[in-house]
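Shown here: the complex without one of its protein chains, the others still in place.
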Amino acid sequence: MNADSYVAIAFWILAIGMVLAAYAVVALPRIIHSALALVLFFFQIAGLYVLLRAEFIAAVQVIIYVGAVTVLFLFAIMLTNRSYAPDSNPANRQWIAAGVVSLGLLGTLLATLGRQTWPTGGQVPANATVLLGQLMLGPFILPFEIAAILLLVAMVGAIVIARES
Amino acid sequence: MITLQHFLVLSAVIFSIGLYGALAKRNVVAVLMCIELMFNAVNITLVAFARYLPATAGNPYGPLTGQVFALFIIAVAAAEAAVALAIILAVYRTRRSVNVEDVNLLQS
Amino acid sequence: MDALNAVSNFISNVLPILRDLLAGLLNNFLPGWLTEIVMSIVSISVFLAFATIVVMSLTLVERRVIAFMQNRLGPNRVGPQGVLQPVADVIKLFAKEDIIPANADPWVYRLATTVMVIPALLIYAVIPWSQNMVIANLSIGILYFVAISSVSVVGLLMAGWGSNNKFALLGAMRAAAQVISYEIPLVFSIIGVAMLAGSLSTVDIVNAQRVLWFIVLQPVAFFVFFTAATAELNRTPFDLMEAESEIVAGYHVEYSGVRFALFFLAEYLNGFAVAALATTMFFGGWLSPVETIGNWFGWNLPPLLPPYAWFFLKTYLLFFILYWLRGTLPRVRIDQLMGLAWKVLLPLALANLALTSIGLYLYRVITT
Partner (left out) sequence: MQTDWGNWGYVALFLLIATGFAFIPLVLSPLIRPRNPNPVKQATYECGIETVGTSWIRYYAGFYVYALVFVVFDVETIFLYPWAVAFGLLNWFALIEMAIFIGILLVGLVYAWKKQALRWW
């Protein structure tokens, strides 16, 4: 039992849990349960990021997705009617076509992934958070400031749209 | 031994599930949730690349570029969710419905 | 003097020493990796049992202290000075019927308690009781706290929504709005500390305070942190979500028996964790103030108490402030509550951040 086998165990538990949770998001008949399955999914993704040694991203994942975006979703569900009706999360008429398209995409992706040989190794530096800070205020300063403006615009727009009266 | 490929396959599976949901769901909130699934699938690949790709001459900022991108995607996804859900609430106020089919205001 | 030092060393490290003893014992008949796992399980379980006992003591102390502040007696019948009151409470709550409303969504209703309790416990993984007594010294320690504590909002909404009760849902919506509003100033106040320490690890943050506690450099951050944390814990004067006069008891109206006990447990676990983190970030964690002050003047004073005892003492004193607030202040109005978060605490925290960064930069320019 070395570190690799622990990582493998954790990966498989998380992978199966994530696929199940993602499936539950799509398949559960009540929209509120889908939203809660989505929370579980987000949480497991954070675990996956930890496995990938992206601890900071994992924390961000939990803070933003589990703590904030989920709250948005839950509020939006609670603010619209019929959130508990057994048919509040139905499929539409094109579900067969949608299934064909997504299965086709999955097949294509898997075939491509299988044919390619991927590099192994690579190393994430230990003090990743510090380096992220240096990167974001160095070479990535433009996207960084644009992200701030995007968030500002999103907030202004959403407030204008969401307010009643 | 878990390799990059494992993560990529997992991401592909989740992306396909999300795509199916986004295409086949009637409730707009559910469609948005499925889009979040797809965002997260993409983020997995980015962070996995950051972990497994060795630093090369073509990638001068080191292996962390993927993580930086994941951060920006998270920010964009959060902004998108906020605006989209605000639109859904506004539509719900006038139409009393959250079904995709009923939201064809722009259709002539 | 050497003997004295040896004794004090032993007391400081009594728990790690016990741990090593047990590990050595297990190593005789188990493979190494299994010993490691068993040892971790044992220490974590002991730790959790300890945390539960602390929480039980906190409820009793709170009732007695507030009774004292209000010129009452408080619970003093069960056992000497009422020390067995928490035990009686727990037994009572365990033996009560668990009522699930017929209209509720049973699974969301049931799972809500779990979603509240698990994060409350998980926070304790990063709290450093001494240099070596921390379950996981993560490089993102403080951010881990922020992340895990933000999960409880989901538990609140699940409880309120699952009950299918108008008071509960209204209480949960209010509670969620309150918790998320106060999370922003809370996070901003932590950033100031992270800048000073140059690290997010809780152990590093305490070690950065060897010369000077951060409360001296960051009093505003401490004020913002403590106020916002009090509001996030829904304690008086911010206990709007259980405002009995308006919405009966908020999101846990429908919960009874053991589930109610679990909500209670989560609330106090969170409270103690916040006090512990305030100690870690602003009051030097396990560092002995006697030693620190001695170092200023170049004296070599003894620490007097073992590190974990200092940590515990400071945390209890901070928690006492919460009692004090509850015994003193009336409940605020909900519009005042939201205004305080966004219009007072957030600008304060931002100003503090700006001042800290400029000050730190100037300090660096001057010293180099």
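Observations on the structure shown:
As written, the chains take the letters A, B and C, and residue 1 is the first residue of each chain.
Simple rule for what comes next: a residue touches a chain if its C-beta (ideal position, glycine included) is under 8 Å from a C-beta of that chain, and two chains touch if they have at least 3 such contacts.
Since this is a predicted model, take the numbers as computed values, not measurements.
Taking every chain of the complex into account, the omitted one touches A, B, C. Here one chain is not drawn; of C:24, C:198, C:219 or C:302, the residue touching it is C:198.
The chain not shown here touches subunit A at positions 3, 6, 10, 47, 50, 53, 55-56, 60, 63-64, 67-69, 71-72, 75-76, 78-84, 126, 129-134, 136-137, 141, 144-145, 147-149, 151-152, 154-156, 158-159, 162-164. Interface with the hidden chain, as seen from subunit B, comprises residues 71, 74-75, 78-79, 81-82, 85-86, 89, 93.
As for the chain not pictured, it touches subunit C at residues 37, 40-41, 44-45, 48, 94-103, 113-114, 117-118, 121-122, 124-125, 131-132, 134-139, 141, 143, 161, 163-170, 173, 176-177, 180-181, 183-184, 187-188, 191-192, 194-195, 198-201, 203-204, 248, 253-254, 257-259, 261-262, 334-335, 337-339, 342-343, 346-347, 350, 353-354, 357-358, 360-361, 364.
The criterion applied here is as follows: only the chains that are shown with their structure count from here on.
Subunit B and subunit C have centres, each the mean of its CA atoms, that are 34 Å apart.
Spacing of subunit A relative to subunit C, judged by their CA centroids, is 29 angstrom. Subunit A and subunit B have CA centres that are 6 Å apart. The multi-chain contact residues of subunit A, meaning those touching 2 or more other chains, are 56, 60, 68, 75, 128.
Residue ranges of subunit A in contact with subunit B, taken from their complex: 4, 7-8, 11, 15, 18-19, 22-23, 25-26, 31, 34-35, 38, 41-42, 45, 48-49, 51-54, 56-57, 60-61, 64-65, 68-69, 72-73, 75-77, 79-81, 88-92, 94-95, 97-99, 101-103, 105-106, 109-110, 113, 118-125, 128, 131-132, 135-136, 139-140, 143, 147, 150-151, 153-155, 157-159, 161-162, 164. Subunit A makes touch with subunit C in their complex at residues 1, 32-33, 36, 39, 43, 46, 55-56, 58-60, 62-63, 66-68, 70-71, 74-75, 78, 84, 126-129. Put simply, subunit B touches subunit A in their complex at residues 1-10, 12-21, 23-27, 29-30, 32-34, 36-37, 40, 43-44, 47-48, 50-55, 61-65, 67-68, 70-72, 74-83, 85-90, 92-93, 96, 98, 100-101.
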